[in-house]
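Here's the structure we're looking at; comments come further down.
A single protein chain has been omitted from the complex, and every remaining protein chain is retained in its original position.
Each chain gets a letter, A and B, in the order it is written, and its residues are counted from 1.
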């Protein structure tokens, strides 16, 4: 099986800055002809959430309450109870860098495949209808690895 | 040198959720015929520790006291002084997802090569006998890179 002009990413982190980096990489790869697949797992799923409340059982609900959506994520450093998020967005805006949710929209429009991890959705009690439009149906890790095997670049973020 | 059907991972993190992800990826890759090598370095070594107390010198002992074993690791987010760990394990159990130490056992049984990093063992004063059974002898980063060069997928976790 030969390598194809593909880029695969496992987006594990839920930090605003890392989510941003993953979408910058994705949208930067498409213009040079790469096919991009992003596999969102664990905290990364927060970047795909549509509404705040998820979960059925006690723990699922508790977790659903703590999970954020893409606009409320904090950076991995200097979060300062949300002030860091505000500051970064300000700085990005002033340099005409798009915000995470704008980059996510662009990624979907460019045909980047956004795939949630089945196991993480099960454990965190998140359902397909809790996620934004345009997201692929969830797959397991083996399916993702098959795609990654054909990719020139694979990143764990 | 051609690519072989191999997956290599550098497991640097000592977070419970990332360790879990690394073993989920490893055990998910084997059934599709991939050979998997995991190179444990820095905090990742905690996932291989057998007993709590390691180290000879003052700093080594102090560090050995703070390093945990695989069942006491906290997730990278929502640790809540250990409550997050407890909650995650509860949620994983209820969804029939195996715990980290069970996945580690499965990985070893499936033939996943678990290799500790020589330099990290030296700096942290951890010896081979402090690690669980089935772990390969430690190697340097150059040996790992040689393996990774032949791998279709290499991840830094």
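Just so it is clear, contacts are C-beta pairs under 8 Å (C-beta built on N, C-alpha and C of every residue); 3 or more make two chains touch, one makes a residue touch a chain.
In this text the structure is predicted, and so the values were computed from the model without any measurement.
Asker: Who touches the missing chain here, B:87, B:108 or B:141?
Answerer: The missing chain is touched by B:141.
Asker: For the full complex, which residue in A:56, A:90 or A:127 touches the chain that was left out?
Answerer: Only one listed residue reaches the unshown chain, and that is A:90.
Asker: Just the residue numbers, please: which parts of chain A touch the chain that's not shown?
Answerer: 3, 5, 7, 17-18, 21, 24-25, 28-29, 31-32, 34, 76-78, 87-88, 90-92, 94-95, 97, 152-157
Asker: Which residues does chain B use to touch the chain missing from this display?
Answerer: Its contact residues with the unshown chain are 3, 10, 12, 14, 41-43, 57, 59-60, 62-63, 66, 119, 122-124, 140-142, 145-146, 148-149, 151, 154-156.
By our rule, only the chains that are shown with their structure count from here on.
Asker: Starting from the mean Cα coordinates of chain A and chain B, work out the distance between those two points in Å.
Answerer: Spacing between the chain centres: roughly 24 Å.
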